[in-house]
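Missing here is one protein chain; the remaining ones are kept as they sit in the complex.
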Amino acid sequence: MSHDYQILPRRKKKQIKKINFQLIFLLIPGLIVFGLFTIYPIVKLFVMSFFDWQIGFEQKSIFVGLKNYINVFNDPIFRKAISNTLIYALVTVPSQIIIGLLVAVLIHSIKRFKITFRVLYYLPVITSWVIVALVFKYIFNNEGFLNYVITDLLHLTTNYIPWLDQPSTGMFVAQLLGIWKGIGWNMVIFLAALQGVPLELYEAASIDGGGKFKQFFYITLPSIKNTILFAVVMLSIGAFNVFTSIQLMTGGHPAHQTEVALTWMYYKAFEARDFGYAAALSYIIAMIITMITLSQFKYFRKFK
Amino acid sequence: MMRKYKYKLLIYFILLIGVIITSTPMIYLISTSLRPNGSLYEYPPKLIPNKVTLENYRYIIFKVDFYRSFLNSFIVALCSTLLAAFISSSLAFCLARFDFPGKRLLFATIMATMIIPGMTLIIPQFELAVTFKLINKLGGLIPVYVAWVLPFSTFMIKGFIEGIPTDFDEAIYIDGGNAFTVYRTIILPLASPSIAAVSIFNFLMAWEEYPWALTVINDLEKRTLPITISGFFGQHNFTQWGYVFAMSVISLLPVIITFLFFQQYFVSGLSSGAIK
Partner (left out) sequence: MCKKSFSIRVLLLSLIFISLFASFGISANEQVTINFWHHYNAQSPENEKLINLIIPAFEKQYPHIKVKAIPHEWDQLHKKILVSTSSNQLPDVARADIAWLPEFQKLNILVPLNKEMGDFSAVAHRLLDGPMATAKVKGDYYGLALNTNTKILFYNKDLFSRAGVKVPKTMDEFFSAARKLSKKSGRQIWGYAEPALAGWNICPFIWSNGGDITDPEYKVASGFLNSEKNIEIIQKLADLYRDGAMTGFNKGAIPLTDGYALGRYGMIIEGPWKFAELENSYPQFKPATAPMPAGKGGSAQVLGGEDIVMFKTAKKEAAWEFMKFMTSEYAQIEMAKVGQIPVNKVAIDSSIIKNNKNMLPFLEAIQTAKPRPPVSTWPEIDKELTYAVTLSILGEKSVKESLDEAAKKIDILLAQQ
């Protein structure tokens, strides 16, 4: 401890004196890209959200104050899109974590074919959203494979289910796709976390006579708490990022009932060319996701 | 003993069932791509086609400029990945090893931007692309991709660099080296596992990115894979799934091959951020 304490200030002193201009050279590319393509757009977006914004050289943008924000909040489709997004998050985040953790625990407990299973479960993660969205669209279309299986093979219903035609089932297919694609990611991070749990803890528990389930709830879960928090935060952010799957499978149809936050933003910007509205909407989306993330941190801190 | 054996068997069985369920969509994708285009709405639909044909592959390879999209995606993804690797590792190096005014603010901002979906910035980024005349150019995709992945990459690599002992740096400085030398001879090689891990994700992201490419690129010969594949859906409600899926299979191949080669990097890259 004391050793660390001595090294740290010595190093700092030295480097600050010696390396200023080199530091600048190392920093500059990052600062340019970050500043120009991330920070500047954030500021610009904020400005745009108060204008009836026009893109182009001969166009004039008119200052409209809070009108864009008022329009967003008064828009029934915005409310629909946000509630669709929140439901998407509420369904996909826990499901991915639970299934991913289950698979991780199972893979962790076996000795042979560990890597094979890990690879197979991870494959959906690396396939592109465009492709899996199209595959799901094909499987879930009215004449698709799934309807054939549940009606003609298993006789669960007499009629084909129009999965992508109804708002509720359309969102369900998107959620299913999200879960399917996310299990592998969760499996891998939980597998790594499980490897980090000290074996002594389990040994102590088995001497005490705890069963497998007890071990899981009293030893495993508390030990990987931080990983679960990480997963919850990352997956919630991911849920707000959902775009391609909805855009390609339902496109917001019918009548914008399956719109999510980003598809509605994209529609407003590039279909309706209401850039001011879309800018205000972007800000609101960013605010919501920031608030959700912060409250998740707070909630988990309480448990520590 | 017998019970334990049965128990193990059950675990393998459950895992196998899970694999079958998760891989069904991929199997269906491959089997559809091998089916004659006309029989896509055949009844009953089959997981394994009766008649296997390569006609879809022949069509997209010889009749459509598919290789062009493939090349475009490859160039864009590679450039974005390399740029992001250099920029984020040097930024992470500065953040991890030096003190400078505004450092805390910079790091806090980078952390904060990790939360915001990159797509929400698409409108001002589009305007930037207009200003810099990057519309309808492959080069217009790269800076935005780099910007989108920069915060997360920097964060991950910084965490990794902080785990590298400073003794090596010290040795270089004593030998008369400067920050560049440290970056080149110590940081880049020793942090390469984490750089490789984030690079794989950055490559995937650029390889499959859809909304920005859709917005910026117009010309056929500049389209990237996701745009070409999704663009096969034509007017008059007329879709040729066989071609779409044949293209999909080809575009998945390099990703899956890369993954099989580097799969331990995927895992280590993911877990180093998760466990801390």
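Order of writing sets the labels: A and B. Residues in every chain begin at 1.
We adopt the following convention: a residue touches a chain if its C-beta (ideal position, glycine included) is under 8 Å from a C-beta of that chain, and two chains touch if they have at least 3 such contacts.
Note that the coordinates shown come from a computational prediction; the quantities given were computed from them, not determined experimentally.
Contact with the omitted chain, checked across A:Asn142, A:Gln195 or A:Ser295, is made by A:Asn142.
Per the touch definition above, the residue from A:Ser109, A:Thr151 or A:Gln296 contacting the chain not shown is A:Thr151. Touch with the chain omitted from the figure is made, among A:Arg79, A:Lys114, A:Lys214 or A:Arg273, by A:Arg273.
Interface note: of A:Asn71, A:Ser109, A:Gln215 or A:Gln257, the residue touching the hidden chain in the full complex is A:Gln257. Residue-level contact of chain B with the missing chain is found at 37-38, 41, 43, 75, 78-79, 82, 126, 129-130, 135-136, 138-139, 184-185, 188-189, 192, 215, 218-220, 231-240, 243.
Mapped onto chain A, the footprint of the missing chain covers residues 54-57, 59, 137, 140-144, 151-152, 158-160, 162-165, 170, 249-251, 253-257, 270-273.
Here, only the chains that are shown with their structure count from here on.
Across the complex, chain B is touched by residues 7, 11-12, 14-16, 18-19, 22-23, 25-27, 29-31, 33-34, 36-42, 44-45, 48, 55-56, 103, 106-107, 109-110, 113, 115, 117-124, 126-132, 134-136, 138-139, 143-145, 148, 152, 180, 183-185, 188-189, 191-193, 196, 226-227, 230-231, 237, 240-241, 243-244, 247-248, 262, 265-266, 269-270, 275, 278-279, 282-283, 285-286, 289-290, 293 of chain A. Across the interface of their complex, chain A is touched by residues 8, 11-12, 14-15, 18-19, 22-23, 25-26, 28-29, 32, 41, 43-45, 47, 86-88, 90-91, 93-94, 97-100, 109-110, 112-128, 130, 143-144, 146-147, 150-151, 154, 166, 169-170, 173, 178-180, 183, 204, 207-208, 210-211, 215, 225-226, 229-230, 241, 244-245, 248, 251-252, 255-256, 259-260, 263, 266-267, 270-271, 273-276 of chain B.
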